[in-house]
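Rest of the complex left out; these chains stay put.
For reference, chains read A and B in written order, and residue numbers begin at 1 within each chain.
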Amino acid sequence: MPAYSTNMRLKFPIVALALEIITIILFAVFAVYDDGKTWHSASHCGSELTSLLTSPVFQDVHVMIFIGFGFLMTFLKRYGFSSVGINLLLAAFGLQWGLLMQGIWHMDHGKIKVNIFKIINADFSTATVLISFGAVLGKTSPVQLLIMTILEITIFSINEHLVASILKANDVGASMIIHAYGAYFGLAVARVLYRPGLRNGHENDGSVYHSDMFAMIGTVFLWMFWPSFNSAIADPGYTQLTAVINTYLSLAACVLSAYAISSLVEHKGKLDMVHIQNATLAGGVAVGTCADMNIEPFGAMLIGLLAGVISTLGFKYLTPMLASNLGIQDTCGVHNLHGMPGILGGLAGVVAAAMGKKKNATASMQAAALASSIGFALVGGAITGLIMKLPIWGQPPDQNCFDDSIYWEVPQEEEENEGSLVHADHSKNKAEA
Amino acid sequence: MPAYSTNMRLKFPIVALALEIITIILFAVFAVYDDGKTWHSASHCGSELTSLLTSPVFQDVHVMIFIGFGFLMTFLKRYGFSSVGINLLLAAFGLQWGLLMQGIWHMDHGKIKVNIFKIINADFSTATVLISFGAVLGKTSPVQLLIMTILEITIFSINEHLVASILKANDVGASMIIHAYGAYFGLAVARVLYRPGLRNGHENDGSVYHSDMFAMIGTVFLWMFWPSFNSAIADPGYTQLTAVINTYLSLAACVLSAYAISSLVEHKGKLDMVHIQNATLAGGVAVGTCADMNIEPFGAMLIGLLAGVISTLGFKYLTPMLASNLGIQDTCGVHNLHGMPGILGGLAGVVAAAMGKKKNATASMQAAALASSIGFALVGGAITGLIMKLPIWGQPPDQNCFDDSIYWEVPQEEEENEGSLVHADHSKNKAEA
């Protein structure tokens, strides 16, 4: 390995503070509170109600972003601080940046009017980054990830504008513009950052009992609040209710198929935590695009059932192949949770539109939206990966991948003996040599 | 022990997929979205608001079912994967089955119209199964538990219909139809599945420090959202507010009495985590039936205070007696958290009805509802237990009870030495011998 410096002492504070100060200046110039003159008229009951009504959905999405994604990635045995901590960092910066990037497409007299819907959408934009983070988890520095955040959200907002305003495609639960986009963006970055030294695995690239338990906190919160995610920007009333019900049922069916296939493909019929933590969520991804369409409850359940099967099989068979044959090292298997189910969701939307399940939706525009999302992801991810690959951002050497102690002060473990309190320090030494 | 096969490779996937496919077919035949023609009229503000308004309560109940019940049971040292994972499996299947079973009593032109209230009630129906799961935790296979789920929810929906529509009894927070029913159903199953080999305990039937911490996640989420549980189906407005306040105050009073009694009965006045994790919730159970009645704030607090005392004493003295004298091995002590407090709640409802605290409620119908709930539970549980006892469902041998590694791939622990990475494999070998 080249002797990269992983010391973040100046690089990271300068990058983080500079980005924040630039962002604050942009907010000072462009951002104002929404005075509600536009959105009041949509409500029967006046502004007081509208702003309050939306807030539970906002909080549900917020929980998915910060607890859901953050804890889902804590399954690695020595990477919990980074998983939940860097998730917080990226999402906190990303939501500010997303507010700006999405806002510039909807300016009003040169101003971005901030309201509840805008901050829900800002949270959404960060989800793309957190998905991509899963693909490169354990192999990137905080500075690299902040760079990824800026670029991925900027490109996301272009694709989102194209899909929603130009193509006028439906993607209420964002199977295409968030999940497929985030997954393929991350896989492109992972491909560019390919590490031959990790070809034969890494001792820290795995879970322990308690880290799997922490990850289940993330899984279950994502699973529970996915109906809010898929319905957050749906038209209030019947349409929104449809999105809630479809997502609720798709996820429920997906759990059964994920468990069944996990048992079927594993040693002696045992369940595998990786599948349970991830594939049970594929139903939420896959029903996203047509969540607000009249696909009927059983239609949603079929999508969920299929998503659970595809996702579990992907973890078992496809991820190892991608790593060994294509050089795509996908730490969290985002291809199985977000990539393939996202494409499935996009295709389901094409079929549903062709069957007339949603007024004004056309199959061709749906297909174009899917192609656009994957295209922007692959090209954007590759370019971003090349920038991240510059050897100045403090990326970890192979032997220190998947180890918090390279970027965090890590306490010594209680189970270690007095005489052997050297593990954490030892790994520090490796990193700083 | 007979040489049961605990290999789930074919049994579990076949059962799980078959159940899910049958369920999807039934949904295709019977389930449609509620077009709101009925429930719109109840609202002052139109359909948009009604569907949104209900959703925070739905999400609170959802959190109780999946995080609350799931993590509450993770206190066992080697059974966390099963507790939270099988909880997810049973609830995901149960909510679909519950939607069907509850729906057939309220068909409209031969269709079950799915809406927010129906999915809240579907979540409720799964709570009965999760309570019973606590009684047999660690001693049953996933296939056995899926069978229990079908039967318990089917019988629940009959009793619920009887109590609500025939007897017209009040049970807004479901002390009787969920808590007492779920507890006595589970105890009946546990009695039928009695394992003499566990008479002297089992080394894995206990907690470790971190597993107790995970369980507190479940406890606190249940505790916090119980006001939503008890008010979810109350009439909006004053009645619902009453249910929230009564539950909030009953739970608060219950914490004080549970802590006090725990300290009083334990070695040197120390607090016992089993009591704190469970008995602090008994106030929510016990105030359920009369949560929406005018029992006054201090009445709710008295119920909570008493529930905390009864529940803690039950854990300390009654559970060991039930195990040694009656052959009822109640892993989580559901008799103390749901059984006795559920009966207390039912009796409180009888008294409150007799005192005229709720319009149209009569003491005799309340008493009949309590008797019906316990009767259905005991008979239904006994029959279900006999079916579950058939030696073909992959139940674990005694020595592998309370151990995830019999049904799960369990990672090796970080604290184990390189030379002794045999613990998990060793326990696997025992199970598969």
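For this structure, a couple of remarks:
In the analysis below, a contact is a pair of C-beta atoms (placed from the backbone, for glycine too) under 8 Å apart; a residue touches a chain by one contact, two chains touch by 3 or more.
Here the structure is a predicted model, which is why all the values come from computation and not from measurement.
All protein chains share one sequence; of the complete assembly in this entry, 2 are displayed, while the total copy number is 3.
Heads up, the rule we're going with is that only the chains that are shown with their structure count from here on.
Computed centre separation for the pair chain A/chain B is 32 angstrom, with centres defined by C-alpha atoms.
Partner chain B is touched in their complex by these residues of chain A: 43-45, 49, 53, 56-57, 60, 77-78, 206-210, 212-213, 216-217, 220-221, 223-225, 228, 236-238, 240-242, 244-245, 248-249, 251-253, 255-257, 259-261, 263-264, 266-273, 276, 280, 294, 296-298, 301-302, 305, 413, 415. Of all residues in chain B, only 7-13, 16-17, 19-21, 23-25, 27-28, 31-36, 45-49, 51-53, 55-56, 58-59, 62-63, 66-67, 70-71, 74, 80-81, 84-85, 88-89, 92-93, 95-96, 114-116, 119, 142, 210, 214, 217, 407-415, 432 touch chain A in the complex they form.
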